[in-house]
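The complex appears here without one of its protein chains, the remainder shown in place.
Chain IDs A and B follow the sequence of writing; residue 1 opens each chain.
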Amino acid sequence: MVATQETIDKVKEVSQSYKYGFVTNLEAEKAPLGLNEDIVKFISKKKKEPNWLLEWRLKAYKKWLTMKQPKWAMVDFPEINFQDIYFYSAPKTKPKLNSLDEVDPELLKTYEKLGIPIKEQEMLAGVAVDYVFDSVSVATTFREKLEKEGIIFCPISEAVHNYPELVKKYIGSVIPVGDNYYAALNSAVFTDGSFVYIPKGVRCPMELSTYFRINEQNSGQFERTLIIAEDDSYVSYLEGCTAPQRDENQLHAAVVELIAMDNAEIKYSTVQNWYPGDKDGKGGIYNFVTKRGNCLGKRSKISWTQVETGSAITWKYPSCVLRGDESVGEFYSVAVANNAQQADTGTKMIHIGKNTKSTIISKGISAGKAQNTYRGQVQIQKSASGSRNFTQCDSLLIGDKCGAHTVPYINQFTPSARVEHEATTSKISEDQLFYCLQRGLDTEQATSLIVNGFCKEVMKELPMEFAVEAQKLIGISLEGSVG
Amino acid sequence: MSLLEIKNTHLKLDNKEILKGVSLSVNKGEVHAIMGPNGSGKSTLSYMLAGREGYELETGEILLEGNPLNEMSADERARSGLFLAFQYPVELPGVGGMSFLREAVNSRRKFLGEEEFDHLGFVKEARKEASKMFVKDEMLKRAVNVGFSGGEKKRFEILQMAMLKPKVSILDETDSGLDVDALKIVSEGVNAQRNKENAIVVITHYQRLLDYIVPDFVHILSDGAIIKSGGPELALEVEKNGYAGLINAA
Partner (left out) sequence: MLHDVKEDYVRSIKKYTSSYHENHFRSLASKDFNGWPNPLEEKWRLSRLGALSRIKMLPIKPDLKKVSDSNKKLGSYILKFIDGAFREDLSSELPTGISLKELNEKESLEFFHKIKESDLNNHPSTNVSLSCTPSIIKLTVNKDTNVKELIEIFYEGGHQNFSVHPVLYVELKENSHLSLIENFNHFTSLVMPLQLTEIQEKGSLKSIKIFDDNDDTYNLSAHCALLSKEATFNSFSLVKGGIFTRSETHAYLNGTNAKLNLNGVYISGKKQHHDLTTAIYHDVPDCTSKQIVRGVLGGFSSGVFQGKVRVAPDAQKTDGQQMSKAILVSKNANANAKPELEIYADDVVCAHGATVGELDDDQLFYLNSRGIPENKARQMLIQAFLKDIINDSVDGQYHDYIFNEAQSSLSSILNEEK
């Protein structure tokens, strides 16, 4: 989201507690509660999907049935009852919209409250937006501009109809259906998400972005995003989400697959502030996401940049598989956990091609009673001679009731590669705080300044539009943690 | 009414009494020097005045322009116009010098009801003051104090003083670790700020700094109390006879 001053002020006006906490009263069309083969068929039918996709979903569903909820992360939560969730819910007033004028005015009001008036988008410096509202894409702007370049940016449900060969070729190629429990679930019941295709030699002229919002009680979000960058292309994609206040935990199990060909570059940025639950950990979103990038081509590059401040539980490892020789994978992350949040996040860099390079910079901030774990894996396979990895993971602890944990795995199978890993744990020193206080900054300002300084290396990787919002977000999410 | 009034202050650290009844009156336009051997309580006095946690008064009062500082937090005191130039300025990794300065200056301005600087306006102002202190643009882009030499750190402290325009500045051993050139620059920076409305308290245990920042009054602090006060010639006496002589005589 491009955050103008006006937007930020508008957002500030809303109450002190979770700023985006409210519900839209739109009648939603729901599938019956629970999950079974019929629900999968229902979803596929609703979207009028071709048979091959239904078969694919059913295969995933059957695979999911054989799998068990994984328990290895350092997070604690009650077992999810999948029969108690709505897997499909769409607003009745349905889209086939070409222009913003056709968007439901109720919806427009919703987005205004969120502080991102759609109308504003048109005036802003070229950010195309694909709005996702409770499992169905509502509006896509700037499509014409992109179409001129041959760039496809549309909801995945549309891509299935209009570009079936592309979808068929790549979906599940980075994250196979049986990869993990939540990926299998997503493959069976995903309802929508973005599809991006950048043709050879094209540099996408604008940042692409999308919103998510979980609204319906008990509905999970199962977004599926697929981004394909052909030879010599470039795209920067921003993902930012907000969610309303809810009492029940809501599951978010998205899957993001990125494919980069020779010399292509994909930059994927996320600012995530899902409802984190109240001070005691009640409510809040479960964010169990599988994200992976395939650096297929030579000298391809995939960068993941994320600022995670929300969710009750975050469980995600955006990863890169570096197949092409000289390909590059990057992971920059700031993960904030406050009050009773729990985060077990990190990345995997799998080096397969020669002379591949990966950089991991992870900054974890824990406050309140939160637990923040960095889990990373760097694997240098035998074929990956001459490869390099540098990992820096730092943890900042605010207060003495939280925890910060680091669990890195380094597996190296070739002598000519070099892996370097550094991790530090610290707190905001009294000296630093006092120095800032003596210069007239109050405790909140001082903390925000020092914490942002701690995260600087990551923040500077974010597209400018996100960087400002991200900094504010970090400050807001740490409110009340110091002093 | 004096600008800064320290009345019979007692302070304990780890159950040991460090300040044993320190009193001092500093009026507008004055420069006071506090000298004393190691362990006399000089740094404790400066932390106490600045309001550092853990350095609360047992008994006594401190007033800035008649307002009691005892109840104010460190940042409130700073915004009210109290400045402490640290002996060992701490590093703030990732916190850019320019943004740090702007936040501090704007906090003070907001408190005073003055208009806050916007980004560009501030940069102009900062560069102006920085050049006087021989602080290059490049240094302002770096993180606060990270990798700064001793001299660079002290110059940056005095630059902050110049930009915040405090009522009372306390310079805690500003001369420690400085070579002659750095000392000159820092002293010139301090002297340039002396005026009829503010006051400066220079804490040092070497007389040398006082050749450059000439004080109006000199006080000797020993074992938590001021044992002798006088004019600038008292500093020369210390130089000649050492502290021991004065302490024994007191």
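Some notes on this structure:
Just so it is clear, a residue touches a chain if its C-beta (ideal position, glycine included) is under 8 Å from a C-beta of that chain, and two chains touch if they have at least 3 such contacts.
Nothing here was measured: the structure is a model prediction, and the numbers come from that model.
The missing chain, though absent from the view, touches A when the full complex is examined.
Checked against the hidden chain, the listed residues A:38, A:55, A:147 or A:420 yield one contact partner: A:420. Listed here are the subunit A residues that touch the chain not shown: 72, 380, 382, 395, 397-427.
The working rule: only the chains that are shown with their structure count from here on.
With centres set at the average Cα position, the gap from subunit A to subunit B is 48 Å.
Within the complex formed with subunit B, the residues of subunit A that make contact are 429-432, 434-443, 445-446, 449-450, 452-457. Put simply, subunit B touches subunit A in their complex at residues 50-53, 73-75, 77-79, 83-84, 86, 89-96, 99-100, 103-104, 107-108, 111, 143, 160, 164.
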